[in-house]
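A protein chain is absent from this complex, but the other protein chains hold their places.
And then subunit A:
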Amino acid sequence: MKYFHLIWAALFRRKTRTMLTLLSVLAAFLLFGLLDAVRVAFNAGSDAAGVDRMVVSSKYSIIQGLPQSLIPRIQATPGVKNLTWANWFGGYYQDRKNQGINIAIDPGYFDIYPEISVAPDQLAAFRQTRTGAIVGEMLAKRFGWKVGDKVPIAGAIYPNKATGETTWTFDIVGIYKVEEEKLKGLEQQFFFRWDYFDEANSYGTHEVGWYIVQVTDPKQSDAVAKAIDAISANSDHETKTQTEQAFNLSFAKQLGDIGLIVSAIMGAVFFTLLLLTGNTMAQAVRERIPELATLKTIGFSDVSLLALVFAEAVLLIVIGGVLGMVLVSLLLPVIGDATGGRMQLPPVGAATWGIGLGLMILIGLLVGVLPALRAMRLNIVDALAGR
């Protein structure tokens, strides 16, 4: 720490250049933070996945339904503790850009998802009201909904038998919460009753979109999955049973491999940053050759100079990087508000900070390696003579 003022002074020897370099580092890490938030948001489904939950879907396509008749047979499979089911409805509220995560569920759904917290009286109302819906708090706030409201959801697939239209009207009977901060995105969902959906839609075929199975022992998941898939083997509705995490990840990957896309963009950004700041550091050290020679003359060792230049490079990147990440932390809620809650990016988590700080140190070391070696190998006599 006693050398800190030396490092700091060297860093800000050319203020304008250092500020511009800091801005470029800040911009790179701002982009990193934002893109990583997008990646985390896409993977939130897999994070939310319970270790004891598995999803049973059609072996061939998520669009293809499964017969309701499977319910008792899956329930009877050894290792199955609980079973619930759901259907994708989709649709939007008022405006096509308000596309929603609207899902028809069996009321037992909430028993298997303890992270979704519903008041008992609201859950009872849901069980009693055929057109009832329970919505996430975030979604309710976004549209100003409250319990008792009638909400029309324009569907794209299923016409309602009663009206012949694809717009369905639901009664909001409950608003649920998700306490865990990183799972807050789950509060964007709109749940209504599967039995009502099945009876009222013109295609009512007693089909289920997917089943969710809670197993007694997660270690036995593989065996349970095989047993469930064996029920429908060689039928026209063969199933694929997988952990909820695997299911959610494969679902997210249908949109694209966000992790790969983010990594590719950040790879290009950081490579550019490496060249830019590497050049700046090389220039900064080149300008200070006489000063470094003076330090060596006074008695600073080769290793001390190596460490000083490395520290300077790492400090430069860490300052810019931390400022960028702090800016991301401030921007994420603003983005959520500015998009009226449509774009809910999770706050910058410890993992992102960890990766970010690791990258900052790594880039700093890479940027500093050539100038630091130059400082270390400096010949005092030649440097003092200006050779």
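As a working rule, contacts are C-beta pairs under 8 Å (C-beta built on N, C-alpha and C of every residue); 3 or more make two chains touch, one makes a residue touch a chain; residues count from 1.
Here is the rule we go by: contacts and distances are computed from a predicted model.
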- line: In UniProt, out of "Anti-sigma factor domain-containing protein", "Succinate dehydrogenase cytochrome b556 subunit", "Putative ABC transport system ATP-binding protein" or "AAA15 family ATPase/GTPase", the chain dropped from the view is recorded as "Putative ABC transport system ATP-binding protein"
Query: Of the residues listed, A:Val303, A:Val334 or A:Ala350, which one is in contact with the missing chain?
result: A:Val303
- prompt: In the full complex, which of A:Ile103, A:Ile172, A:Met281 or A:Leu295 touches the chain missing from this view?
  reply: A:Leu295
Message: Please output the residues of subunit A touching the missing chain, sorted low to high.
response: 2-3, 5-6, 9-10, 12-13, 290-291, 294-303, 380-381, 384
